[in-house]
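With one protein chain held back, the other chains of the complex are shown just where they sit.
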Amino acid sequence: MELLDNLYIGFQASLAPVNLFYCFLGVLLGTLIGVLPGIGPTATIAMLLPITFGLKPETSLIMLAGIYYGAQYGGSTTAILINLPGESSSAVTAIDGYQMAKQGRAGPALATAALGSFFAGSVATVLVAVFAGPLTEIALQFGPAEYFSLIFLGLISSVALAHGSVIKALAMIVLGLLFGLVGTDVTSGAQRFTLGIPEISDKLEFVAVAIGVFGLAEILRNLENEHDRDVMVTKITGLLPSKEDFKAMVGPVLRGTALGSALGILPGGGAILSSFAAYTVEKKISKHPERFGKGAIEGVAGPESANNAGAQTSFIPMLTLGIPANAVMALMVGAMIIQGIQPGPNVAVEQPSLFWGVITSMWIGNLMLVLLNLPLIGLWVRLLTIPYTILFPAILVFCSIGVFSVNSNVFDLYTVAFFGFIGYVLVKLGCEPAPLLLGFVLGPMIEENLRRAMTISRGDWTVFFTRPLSATLLVISVLVLLVVFLPSVRKKREEVFVEED
Amino acid sequence: MQMDTREVACGAIFVVTAALFAYGTVDLPMGSSIRMGPGYFPLMLAAILGVLGFVILLKGFGREQSPIGGIPWRGLLFILAGPIIFGLTVRGLGLAPAIALVAAIATLASSKATPVLIAAIVVGLVAFCVIVFSYGLGLPYALIGPWVAPLVPGV
């Protein structure tokens, strides 16, 4: 069988001692650096890229891939422990993960994230190995109209991210979309809402906005009742998930894996939507949606699995077409070129040991990640017992360096302070930051695709309904809207959230 | 009349923000639906945000006051100043002094800050960050910047 042959070639490469070593090194460095607040996978890979120049091509790619999912996992750790998402996907993990940490359940939350990620990573790796070719063809069916409809669906569904008022969540999404549009308009080159500041003439930096609205706002909230508490968490109950926890996470992990694998294939946006989508699904089908936002383990298991599955399958367009799906993949493509490999449709044929070596190493890397992180949980959890007076200056310093290292742009630091202020004010007024962040990420994408679709269809609005994929997505959006606003459902919601509203 | 000032304030903030964004689009071409200009989509969003804000505002009337809680003025001042100070000094003073400044300022945000505690946090964080970021990760930023380099003996 061809697949077995290929896997054999792959494991031969990825199990070579030198590759195992660098895979482990990548996973370890990725985890450690990803844990530093503000430094996500993109910044980590950019910083460590030069190290890989001296290595053989497959070794260097295996190590970079290891850094990628290691950093992603490390980012979830900070999101759970101190409410600091390093990138958009961990913003979702922060919602319930941080609440779990505050309740002394950081251990189970971290373990759930690790196990869910491992399962999702393993399944997605098999998918990549078996279906890479055909899946690429499906991804190519997605034109601007389909992307518009997909993102629209994502935005509508993200109302579920908030556990308070629906209308405030919608307002936060729209506000996020507007902030996302700050900078150069891709289509016309015009500057929008930049107030003549050259540093934001491209866009506001995501990391700076995320750290502002989540991290700084959270520090301020904790300072409110500084006199009552010295440390974030006084009692820690158990490091590993209980039997009930395991039972509760099975479904979310399976669903998250499926969603993440499917969405991850779509270049630009798929992987971002996957963790948001998984959270929405879990909240919608849960018998107790009121627990979400207050430390529901499903709210960690689903998005974390989706996020990791999406991260694996987002390698598909890069490996089969040589087209990077996101900033991290762009760095990987750069690394391949520097190594003298031309990324493109021919890589699988011309470089089988590289192609399959990287794929199989993903599974090995995920295994290492889980083995590495389960013992570390005890250490991470202990961080929470550091007196807050010492912890938050450290967070602030790491965030400052992290944000600065993304673009070497001093202005990004002012953005952090600005959004810290905005985030704190809005939290005070009963609005939640997660929908704002989703809007911020998707704002430019939905606008670009809307305009592109309209240009290609020559101003024909029906294009969104005549293309079957796009129409299907829009129909689902309408159904979701109906569910959210249907009087009976809404009444139930308000009863549930009466103290919040 | 009874009114929930938190909700009313929240709605009002959204309405004002929407108005500001709408004002920001006045100089941008609207275009047509086949060729949407840069102003088309943001104006649409600003309108939606305005309506949502207005609804939140209206719903705030006739309701009980929601709790707002205390505001940590001291924290607000020092925490928000942290990244700004870092931004102003990292190029000129260099990485190490900038870290020291931010660490000191951030510690001041706590009402429990004492000189000894501040000194300890500053020393600890500078040492940790220099080792991790400059040596370990090789961030390409000078530890001692051009403003202070001439003052340091031996440079």
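Residue numbering begins at 1 within each chain, and the chains themselves are lettered A and B in the order written.
We adopt the following convention: contacts are C-beta pairs under 8 Å (C-beta built on N, C-alpha and C of every residue); 3 or more make two chains touch, one makes a residue touch a chain.
FYI, contacts and distances are computed from a predicted model.
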Omitted chain (choose from "Tripartite tricarboxylate transporter substrate binding protein BugD", "Integral membrane protein", "RNA polymerase sigma factor" or "NADH-quinone oxidoreductase subunit K") - UniProt protein name: "Tripartite tricarboxylate transporter substrate binding protein BugD"
Sole residue of A:Val126, A:Leu254 or A:Ala330 that reaches the chain not shown, by the stated touch rule: A:Ala330
Contacting the left-out chain in the complete assembly, out of B:Pro67, B:Pro115 or B:Pro140: B:Pro140
Residue of A:Pro17, A:Gly189 or A:Pro375 touching the missing chain in the full complex: A:Gly189
Touch list for chain A against the chain that is not drawn: 46, 49-51, 53, 139-144, 184, 186-189, 191, 198-199, 201-202, 267-268, 317, 321-325, 327, 330-335, 337-338, 340, 342-346, 407-409, 444, 448, 452, 455-456, 458
Touching residues on chain B - with respect to the absent chain: 134-138, 140, 142-144, 146, 149, 152, 154-155
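To be clear about the criterion, only the chains that are shown with their structure count from here on.
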Between chain B and chain A, distance of the C-alpha-averaged centres to the nearest whole Å: 22
Partner chain B, residues of chain A touching it in the complex: 33, 36, 47-48, 50, 165, 167-168, 170-171, 174-175, 177-178, 181, 185, 187-188, 190, 192-193, 216, 219-220, 223-227, 388-390, 392-394, 396-401, 403-405, 408, 410-414, 416-417, 420-421, 424-426, 428-431, 447, 450-451, 454-455, 458-459, 461
Residue ranges of chain B touching chain A (in the complex, touch as defined): 6-7, 9-10, 13-14, 17, 21, 24-25, 28-29, 32-38, 41-42, 45-46, 48-49, 52-53, 55-56, 59, 66, 68-72, 74-76, 79-84, 86-88, 90-91, 95, 98-99, 102-103, 106-107, 109-113, 117, 121, 125, 129, 132-133, 137-141
